[in-house]
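See structure below.
Only a single protein chain was left out; the remaining protein chains are all shown in position.
For reference, chains read A, B and C in written order, and residue numbers begin at 1 within each chain.
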Amino acid sequence: MSRIGVIIFPGTLDDVDAARAVRHAGAEAVALWHADADLRGVDAVVVPGGFSYGDYLRAGAIARFAPVMGEVVAAAKRGMPVLGICNGFQVLCEAGLLPGALTRNASLHFVCRDQWLRVENTATVWSTRFEPGAEILVPLKSGEGCYVADQHTLDELEGEGRVVFRYLLDSGGGTGSPNGSRNDIAGITDARGRVVGLMPHPEHAIDPLTGPTDDGLGLFLSVLDAVGAAGALAEAVSGR
Amino acid sequence: MARVVVDVMPKPEILDPQGQAVAKALPRLGFEGVTSVRQGKRFELEVDDAVDDATLAKIAETFLANPVIEDWVVRRVEP
Amino acid sequence: MARVVVDVMPKPEILDPQGQAVAKALPRLGFEGVTSVRQGKRFELEVDDAVDDATLAKIAETFLANPVIEDWVVRRVEP
Partner (left out) sequence: MTSIQQIDTVEHAAATRDHPQPYRELGLKDDEYQRIRDILGRRPTDAELAMYSVMWSEHCSYKSSKVHLRYFGETTTPQMREKMLAGIGENAGVVDVGDGWAVTFKVESHNHPSYVEPYQGAATGVGGIVRDILAMGARPLAVMDPLRFGPADAPDTRRVLPGVVAGIGGYGNCLGLPNIGGEVVFDPSYAGNPLVNALCVGAMRVEDLHLAHATGVGNKIILFGARTGLDGIGGVSVLASDTFSGEETGPGRKKLPSVQVGDPFTEKVLIECCLELFREGLVVGIQDLGGAGLSCATSELASAGDGGMRVELDRVPLRAEGMTPAEILSSESQERMCAVVRPSDVDAFMRVCDRWEVTATEIGEVTEGDRLVITWHGETVVDVPPRTVAHQGPVYRRPVQRPTDQDALRANIPDALPRPSTPDDLRDTVLRMAASPNLCSRRWVTQQYDHYVRGGTVLAQPADAGMIRIDETTGRGVAVSTDCNGRYVRLDPYAGTQLALAEAYRNVAVTGATPVAVTNCLNFGSPEDPGVMWQFEQAVRGLADGCVALGIPVTGGNVSFYNQTGSTAILPTPVVGVLGVIDDVRRRIPTGIGGQAGDALLLLGE
């Protein structure tokens, strides 16, 4: 069975949800403690949401220095799939794995709501299960979700198709952001399509009993396709 | 046109969780020797010359700072 | 022991919704003549004398500020 790591910083909140989503998708969830510089042999990593260290300085600013993050950065450079959700996205930006930064919502208020997104890029390891242009409904809950980057970075992201998720005003409607994000960006990927970060919470949309939909499961199923295939290939090559 | 800076800091006896979080993190990042950190806000205002000091003080006290828990200082700075 | 102030402000090209909210609210409260407001952070540090300027610059750049969106200034002040 594939093993997906879920990182826990002091102040992480959505780790139980991320682990549940991993299990729902059919993989084993492995808790990774911030203070241990050890990924325990996992095939992919989720950096979940919450308020690491209270986010008192800047969201993600302290967490990115945690011992486990050094391992995550190194593994990501080798191509390990990494998903940052909400605070996890902020941590990945602070750690330099993804460009740009997340700032205070334009409304200055924390916002918790069900949010329509369009899947713009279905080639990343975290989005292959979606149809191009698919619209999904997942919770958004953040106070510092406004994506900003300089114009050059934005042009690059758009030019290379690295915007993975974009905010929609409504299903079937135009794009529009609930927090002031540039270009209505909800989620982006690194150049290789293996590190993805997004503000909305796919892990809260895996069961219509407790979330708006089960649309979020697509991200977790996608990565299992990728690491499952890689695992099978590695097993075949090594003759295991 | 004048430039005005208003510094707003938590009162000394008031808990400052933000400063505390920074202070605790620094040694973990390998920076030793910082014995205390307090975190506050800095406002930079551009104001018409007609705005006098009394008005600025009023703005700081009633709006930029929360006098129950914060101290503030208003300074005019060179542009 | 030295006192150090680090001012961290949003870069001019970065949207500053907090500063904007303040600027918009002031006329409503009867304060005219403030043409622009930007809101940033102010840190007050107490540091051992052994901590040199290069270290302080490093703390500000790698930690207190996010260079993608913020500018910063480090100053030693009289105690």
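We take it that contacts are C-beta pairs under 8 Å (C-beta built on N, C-alpha and C of every residue); 3 or more make two chains touch, one makes a residue touch a chain.
These numbers were taken from a predicted model, which means no experiment stands behind them.
Student: Could you tell me which displayed chains border the chain that was left out of the figure?
Tutor: A, B
Student: Please pick, from A:R64, A:K141 or A:R194, the residue that touches the omitted chain in the full complex.
Tutor: The single option touching the absent chain is A:K141.
Student: Per the definition of touch given earlier, which of B:L15, B:A57 or B:V73 contacts the omitted chain?
Tutor: Of all options in B:L15, B:A57 or B:V73, contact with the hidden chain holds for B:L15.
Student: Give the residue, chosen from A:R64, A:R118, A:R162 or A:H204, that touches the chain omitted from the document.
Tutor: That would be A:H204, which touches the missing chain.
Student: Contact with the hidden chain only, please: which chain B residues?
Tutor: On the chain B side, contact with the omitted chain comes from 10-11, 13-17, 20-21, 24, 66, 68-69.
Student: Tell me which stretches of chain A touch the chain missing from the display.
Tutor: These residues touch the chain not displayed: 10-11, 13-14, 16-17, 20, 50-51, 53-56, 109-113, 139, 141, 143, 201, 203-204, 209-211.
The rule we apply is simple: only the chains that are shown with their structure count from here on.
Student: Between chain A and chain B, what's the gap in Å when you average each chain's C-alpha atoms?
Tutor: Those two chain centres are 35 Å apart.
Student: In angstrom, rounded to a whole number, how far apart do the mean CA points of chain A and chain C lie?
Tutor: 30
Student: Mind pulling the residue numbers of chain C that touch at least two other chains?
Tutor: Where chain C meets two or more other chains at a single residue, that happens at 63-64.
Student: Which positions in chain A are in touch with at least two other chains?
Tutor: Only 57, 65 qualify.
Student: Touching chain C in the complex: which residues of chain B?
Tutor: For chain B paired with chain C, touching residues are 1, 7-9, 19, 22, 25-26, 29, 31-48, 50-51, 55, 58-59, 62-64.
Student: If you look only at chain A, which of its residues touch chain B in the complex?
Tutor: Of all residues in chain A, those touching chain B are 53-54, 56-57, 62, 65.
Student: Under the touch definition given earlier, write down the residues of chain A that touch chain C in their complex.
Tutor: That would be residues 57-58, 61, 65, 93-94, 99-101, 103-108, 146, 148-150, 180 of chain A.
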